[in-house]
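All protein chains but one are shown at their positions in the complex.
Here is chain A:
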Amino acid sequence: MEAVVVDAGSKLLKAGFAVPDHPPSMIIPTQMKCLPADETSTEASLHEIIIDPVVRGFISDWDAMEDLLDHVLYNGLGWEIGNEGQILFADPLSTPKAAREQLVQLMFERFNISGFYASDQAVLSLYAIGRISGCTVDIGHGKMDIATVIEGAVQQISSRRFELGGLDLTNLLAQELGKSYPLVNLSISDVEKIKEQYACCAEDDAAYEKLQLSCPEEQHTLPDGQVIKIGRARYTVGEALFQPSILGLQAHGVVEQLVHCISTVSSENHRQLLENTVLCGGTASMSGFEDRFQKEASLCSSAIRPCVVKPPEYMPENLSKFSAWVGGAIIAKVVFPQNQHVTKADYDETGPSIVHRKCY
């Protein structure tokens, strides 16, 4: 049986058997609904509680995560109780030690797996495009990680995590639409869908300024039948990544942040990092983002100019939405057969702290 690879994001959980060069077989929303135990109530739908097991990239609700993994492994991927296999997890940058230990404990004690490995999402995204060194700009739903990786090891000192992601852009869009349509009742999930359909990045900041003054509007029909027009708000959402002041944040845009991170690495490695820059994550697949990023990068005044790398042709389309998962599938083929993973025996002997020794 192949090993299972899981990348649990704040919005989408990617899971599947480790078959390289293929997308994950399961891409499901991480968000769960808690149905009330009392089914006699006729107003049951009003008591539905929405639970997010993964917040800002980190697992925060362990009970919910356990239920979600149970569904994914036994129902989704067909694991049988008593015959559980090996599993590889993709961790975000700066995952707390305690969280890594709790995950390995959960997997061995509750799910009785036979082998465990965890790797950083940044390292995995680079493996997916065939590199062991480079930088990744991973913009997900709940967080943005800018990481520098050299020979398969994340340089902690020059990597940064930002609590900024698609979620904040959705809220921004909701705010902008609320200004134009104060009386229309827009749910967050409606705005999320509008964002995915319409959000894009202007070519450069001059183009953005022009669009702010006059922008062609598109009509969109909401689920309840009302029609709204979406104009410059779609570009505002994309621009926020390059000008975080739009979100009210005192921070530099994404390209400057990357340049700053690279500059803290010793200069002999600069070229390697710059020539191998990967954009990944759901939010980074926004229309126009890559071109704008490359354009901003070429305008950099310093000697440090990132160059975005294209994925190999044999990789599935939309790789950036699940590059960490694909990298996990690639490395699973090496780690498990070569016994570099944490086995049940290792866990029983040393306990959860074994994850820091064997997986990094």
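Throughout what follows, a residue touches a chain if its C-beta (ideal position, glycine included) is under 8 Å from a C-beta of that chain, and two chains touch if they have at least 3 such contacts; residues count from 1.
In this text, contacts and distances are computed from a predicted model.
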Protein name, per the UniProt record, of whichever chain is missing from view ("Exostosin-like 1", "Profilin", "Proteasome subunit beta" or "Cytosolic iron-sulfur assembly component 2B"): "Profilin"
Per the touch definition above, residue among A:K11, A:R56, A:R292 or A:K358 touching the missing chain: A:K358
Contacting the left-out chain in the complete assembly, out of A:V154, A:V237 or A:C261: A:V154
For chain A, the residues touching the chain missing from this view: 97, 150-151, 153-157, 264, 266, 338-340, 346, 356-360
